[in-house]
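Here it is: the structure, laid out below.
Only one protein chain is missing from this complex, and each of the others stays in its spot.
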Amino acid sequence: MAIFVATGGPKKAPKTAASKGKSPRMYPADDVPVPKKSRKATKAAPKVRGSITPGTVVILLSGHFRGKRVVCLKVLKSGLLLVSGPFKINGVPLKRVNPAYVIATSTKVDVSKVSVPASVDDAYFARSEAAASAGEEKFFKGDASKAVVSDQRKADQKAVDAALMKAVGSTPVLKQYLNAKFTLTNNDRPHNMVF
Amino acid sequence: MTVAGVMKQFQVVGRKAPTEEVANPEAFRIVLFAPNAVIAKSKFWYFMHQFRKMKKSTGEILDVVEIVEKNTSQVKNYGIWIRYDSRSGTHNMYREYRDVALTGAVTQLYDEMAGRHRTRPRSIQIIRTAALKTEDVKRVDMLQYTSKDQKFPLPHRVHQAKRGAKALSDRTFTTVRPTTFFK
C-alpha cells in the first residue's frame, strides 16, 4: 500500500522550528539553494598608487573626457578619485574616476586651500533610481526627462573651483596646460615617456 | 666536438682507473680549448687515446680547471699552429691573430677556419699556441696592425637608424640612398 505524504505544494523549504531552538523534524524533500554568507569583513577602500595625491594633475584615459588633464582633489572611500577640471578651464565637472584609467603626472597643484564640501562623497554621485531605470523606449519616444544638473551641484562646483582656479592661476602656463588635451603623436612611446 | 662558440682554455687531468695490480696509475695533464668542461673532458679522452692505451670507460678524470687569462687589457699577437682534416687530406697550418686573450684568438681561428676552409671544429687540432713579440709576427695582414703609427679611416659605412625608424640596411623598401661617406 502506498503511503501518501502531503508535501505542501511546490519546492519550498519547510519552515524551520527555529523559534523553539529545534532542528526541523524532517529534511526538506528538495535542495533549495541558500546564498552563501561571506565571511569577509567589510572591504577596506582600495589603495591608490603613491603617484596620485590630492593636487596631482592626472590625464583621463577613458570616458567622455578622455585625454583631459584634470586635478585630483581627493580619494573617495570607494577608491575612486574625485577630480575637477576645473570646469571653467576644460569643462570637466566634479566627478569620480577610476584610478586605473588615469595617468598620474608629476605635476602638482597646491590644493591645500581648496575645501571640498563634506557632502561630496560616493553617495553624492550615485545615480538616482529613476535615472537608472529610464528605459530606451522612453528615450526613443523623446519624452525621457533630460538630465538636469542640480543647483546643489552647481554651487559645489563653484565653491571648489573658486579656490582651485586661484591655485592654478599662480603657476604660469598651467591654465593652458589643463585646457589642452593629451594625445600621442608619431614616435611617441608612452612606455618611455616621463609624465 | 660539435659546437665551437666562444672557446675557453681548460686543463684536464686524468688517468687509468686504479686496479689491484696498479694502485696508483700515472696521471696525465692536457691543456686544451673547448667551449665547456664537458667537451673538454671528451677531448681529453680523444687525445689521450692517441698517445696511450687509455679510454674513458677504463679511466677517470681527476680534475678539470678553466684557465683564465689574467691580462686582458692589452692587445697581443698570437700565433697558432694547427692540424686539420680537409675533405682531401690532413694539413698543418700556422695562423696569426690579434686579441686581448688567447681564447679570443682561438675562437677567431675556429670561425675563420669554418669560413675559409669549411672546416668543422671536430677536424681541427691545435698543436701549439704562442704569444708573439711584434718582430716575430709573420703574416702581413697582422703586421699592418702592429706598426707604430697606424691609422686608417672608416670610409664606407651604412648610416645608423634615424630616430623612430629602422636602419636603412634593415628596411625592405626605401626611397633614399644611404649615405656611406663619413669624414
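Order of writing sets the chain letters: A and B. Residues in each chain are counted from 1.
To be clear about the criterion, contacts are C-beta pairs under 8 Å (C-beta built on N, C-alpha and C of every residue); 3 or more make two chains touch, one makes a residue touch a chain.
Please note the rule applied: contacts and distances are computed from a predicted model.
*Asks:* Looking at UniProt, which of "AP complex subunit beta", "Large ribosomal subunit protein eL14 domain-containing protein", "LSM complex subunit LSM3" or "Cytoplasmic tRNA 2-thiolation protein 2 isoform X1" names the chain we cannot see?
*Replies:* For the chain not displayed, UniProt's protein name is "Large ribosomal subunit protein eL14 domain-containing protein".
*Asks:* Give the residue, chosen from B:F51, B:F152 or B:F173, that touches the chain omitted from the document.
*Replies:* Answer from the full complex: B:F152 touches the omitted chain.
*Asks:* Could you list which residues of subunit B touch the chain missing from the display?
*Replies:* 73-75, 97-100, 104, 141-142, 145, 148-155, 157, 160, 181-183
*Asks:* In terms of residues, what is the contact footprint of the unshown chain on subunit A?
*Replies:* Output for subunit A: 57, 59, 69, 105-107, 173-174, 176-177, 180, 182, 192-195.
We take it that only the chains that are shown with their structure count from here on.
*Asks:* List the centre-to-centre spacing of subunit A and subunit B in whole Å, with centres computed as mean CA coordinates.
*Replies:* 67
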